[in-house]
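What you see is the complex with one protein chain gone and the rest in place.
Then we have chain A:
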Amino acid sequence: MGHYVLRRVLQMIPVFFGATLLIFLMVYSLPGDPIAAMFGDKAADPAQVASLRHKYYLDQPLWKQYLHYMNNIFHLDFGTSFTGRPVSEIMADAFPVTIRLALVAFFFEIFIGLPLGLIAGLYRGSIADTLVLVLTLIVISIPVFVLGYIAQTIFAINLGWVTATVQDSKDITQLILPGLVLASLSLAYVARLTRTSIGENLRADYMRTAVAKGLPRHTIIGRHLLRNSLIPVVTFLGTDLGALMGGAIVTEGIFNIAGVGNVLYKAINQKEGPTVVGIVTVLVLVYLVASLVVDLLYAVLDPRIRYA
């Protein structure tokens, strides 16, 4: 087990550096000069430009900038944005909001998606199964931004059940609707994945054995069927947690939530290189750790999998 974790962590290192290098290159090789933009319409003083360039390390070749940046990150220094605010401060504001939203969405995925898939898988061909299939298909094909506006119009504007935008992200009740919208697509995938997996495992030999032994139904389903069927679902949920953190650009925009997606979208448009690279670096880390945790969870779910 320890050996396996070590090997996986070692494998993560080049992936981490590669992914951050890619995003670094993409951001900093963009045309457009952020320093010149800081002066607006005023003519820039060359000495001031030079000193600012030096301050942001922009006077160095790109590879040196990257090494410098990485070195700083290992000292937990994410640099300063072009507006002068430390990037770590920007992230400290945005990440808690997004984490709360992602957790609400994750909750819906597990507690709505899984049961739906379980019911559909157990009663294949029934009305419930067809209903789940049709509903998930509809949810998958409606893009999130359309779904967001429909939900906002119906539940906030027409029915008035919730506020149309999130005023206080600490208030979980305000996050329910955005969380549901954010979760919708993955929720549908979770339901479909669970359904397929349950359907495959229902025919397995160990299921027949469990039934023949006369085990009670809830034991068969809970201990044998569900545990074996969860592996592909856990894989999906693990990678999805990373996606929920960064992929909330649209949902956060519609419901006006000051989370990572919103900050990132603005930063990309304003060519705020340090902010973009800083946030994406953290997102890549989250993704890598999530996929490691998923692999380790396999062993918990399925004792046949051993990491020697």
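In this text, a residue touches a chain if its C-beta (ideal position, glycine included) is under 8 Å from a C-beta of that chain, and two chains touch if they have at least 3 such contacts; residues count from 1.
Note that contacts and distances are computed from a predicted model.
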{"item": "Record-based protein name (UniProt) of the chain missing from this complex, from \"Peptide ABC transporter permease\", \"Orc1-like AAA ATPase domain-containing protein\", \"Multicomponent Na+:H+ antiporter subunit C\" or \"Cysteine desulfurase\"", "value": "\"Peptide ABC transporter permease\""}
{"item": "Options A:105, A:132, A:162 or A:280, residue touching the unrepresented chain", "value": "A:280"}
{"item": "Hidden-chain contact residue, picked from the options A:132, A:198, A:230 or A:264", "value": "A:264"}
{"item": "Which residue of A:120, A:210 or A:250 touches the chain not shown here", "value": "A:250"}
{"item": "Selected residue (touches chain absent from view) among A:5, A:50, A:92 or A:137", "value": "A:137"}
{"item": "Where the unshown chain meets chain A, residue by residue", "value": "11, 14-16, 18-19, 22-23, 26-27, 29-31, 137-138, 140-146, 149, 153, 157, 242-243, 246-247, 249-250, 253, 264-265, 268-269, 271, 276, 280, 283-284, 287-288"}
